[in-house]
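Below are the structure tokens for one structure; questions will follow.
Shown here: the complex without one of its protein chains, the others still in place.
Labels run A, B and C following the written order; every chain starts at residue 1.
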């Protein structure tokens, strides 16, 4: 059976290229591709590490992947390209991949709604309205897309938690939604910065990018507006001394009191394979290495304003990046949405 | 001069007893007493560890402190007793210490405003209106007190950050103040619980005691009311994989926009030795092992409601417990408020 | 194919019980069983947690396992029992499982060579000469065994590294082999001890059980003797602030200089599925969550005594406990030795 599966795999596999394979998201993508029943790796690029080998583990096996420079990649050999390049540098390569005939999932902020707060012209051939790759909210548009803008990690944790409230008209108009979020350091990328050294991060905790200056805020705002919510967002990210995981603690002023904190979520996400509801409080340990959003909610006592307190936990590299990118790609290629993903 | 100081110390030293010396706060108290220019240790109790020795370090030296059972302590030999006993068990010992003629700083929630949410009768002789030991807010009452209720760690970080806004009438009436706070695990005490094991805490992050169920909420609410603020509090604590430190991220709806986020703090705390204002964002690493509250603030953009975002960092065992207890004791005995404390 | 595999699974599955499922090894066993192609769980016991549910993740799915008391377990319903009980308590249950007709892999030290240094009589029916479950050394005896004594974690890392040298007669007679090993805290078990709290372990490192007092030394000594090596062992374990993983750094005086540090390992382990040789230095990050022993070796310069420096890394809960137990069980039941295990 192992052999037969191997043959099937080779006959029908979808050829996948990864641009930017040496970052934390890129490595996670390579591992997911290596363990995917229908994907096979066409190429993996990493300019600074070209000529070396990337070792990933998937499906209980070790895989050694040769890294090449982006310029050396045969984009036309890929049915699908994942672009995991820095913000600002990605759009050009998305354009090249499209021109070469590939479908693209772009993990940068370049194509996302709000464009990460930067006003820039897109290269020719890159659509200005690529669907925003949150399958739980925009599944049908993703299925038909040639290019998908994969959401930011914080935005994923926040929007999956807020969308059911927005769609149900539960968010008090004009009110401020307070979002206090905390992320593991892998979210800052695999770049050698002094402030990310072990000795600087261990035993510390601090906010950064506060007062609404973080890149992910723009896609959150644009998406909330698209969902019909007339609300303000106050987003405050913090840096945790852990490797991976995001927990967002969200305070939502409501139009009316709720009887059951989870009711809006049960209605919206009953059939979602990657949304997990809990009566407990979600923790990073619950979601690490899994492609899920885990949501808990409580109705606080003693407040005059009807309010919902929502907790949303994800793995920033999986559901917040590479896992969601594969989920989007599964949809784009008509595969089982859960193929190659861990729940 | 060293010799002379030593003589002064012996002639005029204030005799101090510690009830509950084996917990994290109790150990910190013993270290602060050992390094204090005017305090000398009368006794240190720890029932389960009685007969053993507690090693603390202070002023560059090692001190070995014999631990006895609380029942063996000669309460009358102490001018001052720090009670660092479990909530519920403390009030009785406060009464015994008062009866023996000592002044008392109680680190439990038993005497605090709101009584930690528990409705209990105080033992005879224990005042129902012990001053709440936040010197930055209630210095004069503390100076004259026989018994002081030392605040909770979260409450310290939050109330020092909110009081100037409350006193200046800046807090929007009826609004909800959102408090997302995160604490190192020493805040949970030195008790052998499965959920506090290294393997459970490392690489994790989660909320607990949410939806306004945490003990410290009651003293926060009562104090905000005493300060004249008509507001609701939504307090959400989280558990960090660090040893010590609390960061509170606080969202305050205002009556009017502010020009300068720090202005209310500069006015209120210009002369405070233990409040530190920063234009940066305060981090745990800035305050560990120091008796300070470090406050930063920002005016968020893009909100329709005038709002202030305040960050308040403390060391939960120092300014959040033992250091503040010593600061209170310094005031009660007419000493320099900063004696024996680190800034 | 997925469906067909499922049918096969149900028709031919081997029923497996776990005694002691709430410890770290027990949980890992339950996860491995849940993800095993031929095993299905008969029962999982945990006296203190009986009536609750254990959540494990395997093969990308969540599994909720009911926990019962050991006395409630129908031992006869299991083809195979994994005993993950405390040392001293295990032998009795091994006897009961044998009497009920099950095969047993015992993860305690009760049946291991040297018996963990404790001289105790085994219950009736428990063999005094159960094979020592290191498949790389004793595969044939394991295949035919009714009961296997699963090795200790440290012993696994050390013996897989030393055996090829012993069998090749390379170890200098009468010499002392120095073993400095370091383990993550999960090796100390899921028991609520003060010294295992996060605040005690983080930022610390220390030796324990030194000067040849550790339980695993006895099985190492007895096995080295069985392998024909006339050497002394000096074993010094240390406690690391990490969750899982053991690195053993081993100094071996040789009978003669080696040309290639890895040569003895290449000869011995060419066909071993779970031994990984590296020209680099093995690290915990290389082996976590994998059922492998990763070995590196160097020939130190500047020494008058021919010496080999060997590094051996394992995951203490996988190859050091649960994974090796499954590997042994695979052999006992004539399955593919790698079934259900991650490389």
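The rule is short, and it goes like this: a contact is a pair of C-beta atoms (placed from the backbone, for glycine too) under 8 Å apart; a residue touches a chain by one contact, two chains touch by 3 or more.
The model shown is predicted, which means the values in this text are computed figures rather than measured ones.
K.L.:
One chain is left out of this view; which of A:79, A:110 or A:203 touches it in the full complex?
P.N.:
Final answer for the missing-chain contact: A:203.
K.L.:
Can you tell me which of C:79, C:243, C:276 or C:337 touches the chain that was removed from the display?
P.N.:
C:243
K.L.:
Out of C:176, C:191 or C:266, point to the residue that touches the absent chain in the complete complex.
P.N.:
Within the whole complex, the residue contacting the unshown chain is C:176.
K.L.:
In the whole complex, what residues of subunit B lie against the chain that is missing from view?
P.N.:
These residues of subunit B touch the chain that is not shown: 1, 5, 57, 60-62, 202-203, 290, 341-343.
K.L.:
Footprint of the hidden chain on subunit A, which residues?
P.N.:
Here the touching residues of subunit A are 24, 184-186, 190-194, 196-203, 241-244.
K.L.:
Tell me, which residues in subunit C touch the chain that this view leaves out?
P.N.:
174-176, 178, 180, 182, 200, 202-208, 210-213, 221, 232-234, 236, 238, 240-243, 245, 247, 249, 251, 253, 281-285, 288, 298-305, 307, 309, 311
The criterion applied here is as follows: only the chains that are shown with their structure count from here on.
K.L.:
Taking all protein C-alpha atoms shown, work out their mean, then name the chain whose own C-alpha mean is nearest to it.
P.N.:
A
K.L.:
Distance between subunit A and subunit B based on Cα centroids, please, to the nearest Å.
P.N.:
The separation of the two C-alpha centroids amounts to 40 Å.
K.L.:
Per the centroid of Cα atoms for each chain, what is the distance between subunit A and subunit C, given in Å?
P.N.:
Distance between chain centres: 37 Å.
K.L.:
Show the residues in subunit A shared as contacts by 2 or more other chains, in ascending order.
P.N.:
202-203
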